[in-house]
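As you look at this complex, bear in mind that one protein chain is not there, while each of the others sits in place.
As written, the chains take the letters A, B and C, and residue 1 is the first residue of each chain.
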Amino acid sequence: MTISNAAPGKDVSAEDLVSKFPLAAKKSPDHVTRFSVRGVEFGGPLIPVMAGPNTVENEPMIVETAKAVRDAGGHILRGGAFKPLTFPYRSEKYFEPREQGLEWMAKARDASGLPIITEVMSTETIPAVAAVADILQIGTRNMQNYPLLTAVAKTGKPIMLKRGFGASLRDWLGAAEYILLEGNTQVILCERGVVAPHTHRGSSRFLLDLQVVPAAKEVTHLPVVTDPSHATFWRPWVQPMALASIGAGADGIMIEVHPDPSNAAVDPLQPVDYAEFASMMKAMDAVARAVGRKVLV
Amino acid sequence: MTISNAAPGKDVSAEDLVSKFPLAAKKSPDHVTRFSVRGVEFGGPLIPVMAGPNTVENEPMIVETAKAVRDAGGHILRGGAFKPLTFPYRSEKYFEPREQGLEWMAKARDASGLPIITEVMSTETIPAVAAVADILQIGTRNMQNYPLLTAVAKTGKPIMLKRGFGASLRDWLGAAEYILLEGNTQVILCERGVVAPHTHRGSSRFLLDLQVVPAAKEVTHLPVVTDPSHATFWRPWVQPMALASIGAGADGIMIEVHPDPSNAAVDPLQPVDYAEFASMMKAMDAVARAVGRKVLV
Amino acid sequence: MTISNAAPGKDVSAEDLVSKFPLAAKKSPDHVTRFSVRGVEFGGPLIPVMAGPNTVENEPMIVETAKAVRDAGGHILRGGAFKPLTFPYRSEKYFEPREQGLEWMAKARDASGLPIITEVMSTETIPAVAAVADILQIGTRNMQNYPLLTAVAKTGKPIMLKRGFGASLRDWLGAAEYILLEGNTQVILCERGVVAPHTHRGSSRFLLDLQVVPAAKEVTHLPVVTDPSHATFWRPWVQPMALASIGAGADGIMIEVHPDPSNAAVDPLQPVDYAEFASMMKAMDAVARAVGRKVLV
Partner (left out) sequence: MTISNAAPGKDVSAEDLVSKFPLAAKKSPDHVTRFSVRGVEFGGPLIPVMAGPNTVENEPMIVETAKAVRDAGGHILRGGAFKPLTFPYRSEKYFEPREQGLEWMAKARDASGLPIITEVMSTETIPAVAAVADILQIGTRNMQNYPLLTAVAKTGKPIMLKRGFGASLRDWLGAAEYILLEGNTQVILCERGVVAPHTHRGSSRFLLDLQVVPAAKEVTHLPVVTDPSHATFWRPWVQPMALASIGAGADGIMIEVHPDPSNAAVDPLQPVDYAEFASMMKAMDAVARAVGRKVLV
């Protein structure tokens, strides 16, 4: 009738840090990883903002958005070319641009000067994505797709690893360790909302878990960013949760920006428009400076 | 085989705001309730900080803590006299001071000039608690103890209603409505951590839900505060989550402060000491000012 | 940077069983508490079925339902007189019968011969409820209302303690210990659904946690029953989850039965009608006999 309190599947133990995450583990309190992506530094005083649309809808749209993001002070352009959709059916509007989307992203980079981040969903498409993207994103559904992690790590490109929406911190660090083990040290952890009993709107599936920010930074040297747009799925909550993220210690923020949110091809409830984004950048910079960092340079 | 999407038990609908929370519901976007407790205003630019020990251990301890809280700029003294413990057995150290604790709190108020907040657990003890406390706290376990809510409302004192750790926003507003219905309009909502699949430490039972801050403020005019100490149960996370709370829009912060945390009678992992508290006050003030509010006056 | 795995708030440890739940703890693998309520035994081979309406709507309705429950082989009549509603406003239909409901319950007992179980919500109403009820129910919202637990225990009547919808097994046993400490050994634990990320219908707030049945029976000698009606809030799932409960080892089942479910004053989606109940009793008896127990006598 002895009941163990051991929680091997739930918590990160000191032993785990040695045996299971030797590469992801923090070696001393001030151990942080810093690296730059085309001049944008992660892990330092700057809190880079990655912004752009959910889906790259067409070339003019992404080029225009890239310039608007840049003009507002954004650092990196985000945009989806390969999109994991929960159902196999697409509408004409809700399409997946794939290789063409990558080309449009490249055009937007040329036009704006911003580095770009986009998702990679399969080992087959890694070469095409890696040829264009400055940061490769692993989406929440693929966080524990270990063959994909290993293959993407081998590109040598920076990787942003989104947390699985049901994953523990321990699961997440385990996934990061797969990437680090390939010798790729440029890994960014991204909290993007988790399943929870209450999210406060029926249309909001997830709860942005900000407690994981100090929890992760306590045990790993990797930068930790958040994505309040996908987490909340509700425009009015994006700015408060972005500011909260910076208060919690986030090392970067991802924001969904769309030229015309109500006509977005995907998830019209969550993106902000250009003016809202510009205003949010100033608000984020103010909080960043209050915690000794900065958003605007 | 028709499957309804209606979620009466989960979300706050526009209809709820009319029929179920007519008193708690926001009537316009800028509708906020403001009221003062002995000169400390809730709902305005100030973000009041309520600080003090989990349990009032003895008179010198609470008097000294009150002065330290005041000297660091704290606004209200917190301290537990009646304590709902998860198990009926107390150790000599982990005792419940009850009426004597109230007397010590009164002494601490006299010595420091700070208003005091303390929990009330039963209708029988309302007169004793209301005779001393400036704000009556309803704890997480009693959020839906409706006879207690109604009785405590009748004192006319300000009430801080902690969210039940499994309660939805809708449940919480329903409980607030019971208080408001008695004509008591001085109600403060306090998020103090919820149950969730992952809390990131085995010793941390709860996840501070900051998404509920903008969600609550979207539908109710009542001030919303957070308690990062009880939520995280882990000192190193308290400051990040306090700063995050302010970023999220919290209207007040409750912080556990103890003269000697490692020897606290209850929950030694969560309180900060005086020096940490003073430092945290400055950090909170900086973030508050970045969002157009203030902590230090 | 040492990260503890200790989980004092989450799991039931062997040490807890000695120091925190000495009365609730199982002393040997075959230690089970058995007691009878007007001839209906809990904790033995019989799996008592407690059935009846959510709310006692009027005298003829409860008398008729009591007879229907008895004729189908049900053992105990349930019905709500004092009802904790999530909002303070009642419609004409959704009323709270209070003392009158208790009188009607007493009439239904006289007419049917069935013992009755009903909820008690406040210390003030304990005498009235205890004068009528054979089992006093503590509802999910009051599981940690310790003054109520202590007061209700002193009646000496059997107590059914519903699990708080966010409560851990440890919280639940702690609450039971408060009752046991008063010398009242007739305690029934009732699982009634918990908050969870997914419940599979927007109108179903809770997930029936059947894993807690073997988990509880591993550490406590108290009988554990389930309430699939309140948990699922959806009639078509009630029978499967009742049969599943018996498979999991439940020592009793509570079922909501209404003469005309679609016109029920409260929660019309969950009750079964008389014919469905009679059919369900046979189905439950078959599964009970497959696990060496019985429902029908």
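For the reader, a short list of remarks on this structure follows.
Methods note: contacts are C-beta pairs under 8 Å (C-beta built on N, C-alpha and C of every residue); 3 or more make two chains touch, one makes a residue touch a chain.
Small disclaimer: the values here were computed from a predicted structure and weren't measured.
Here the missing chain is touched by one residue of B:180, B:196, B:254 or B:280, and it is B:196. Of C:44, C:84 or C:247, it is C:247 that touches the chain left out of the display.
Considering the whole complex, the residue from A:48, A:97 or A:164 that touches the absent chain is A:164.
Between the chain not shown and the residues C:40, C:72, C:149 or C:169, the one that touches is C:169. Set against the missing chain, the residues C:81, C:102 or C:210 yield one that touches it, C:210. The chain not displayed touches chain A at residues 3-10, 19-21, 84-89, 121-124, 141-148, 164-168, 170-171, 174, 177-178, 181, 194-195, 197, 201-205, 233. The set of chain B residues touching the chain not shown comprises 1-7, 10-14, 16-17, 26, 29, 166, 195-198, 202, 218-219. Taking the whole complex into account, chain C touches the unshown chain at residues 5, 7, 10-12, 166-169, 194-202, 204, 207-216, 218, 231-232, 236-237, 240-249, 283, 286-287, 289-291.
As a convention for this text, only the chains that are shown with their structure count from here on.
Taking CA atoms, the transformation carrying chain A onto chain B includes a rotation by 180°, reported to the nearest 5.
Over half of the residue numbers found at the chain B and chain C interface occur in both copies, marking it as a same-residue contact. One finds 45 Å separating the Cα centroids of chain A and chain C. For the pair chain B and chain C, the distance between mean C-alpha positions equals 32 Å.
Those residues of chain B in touch with two or more other chains are numbered 5, 7, 10, 166-168, 194-195, 197, 201-202, 204.
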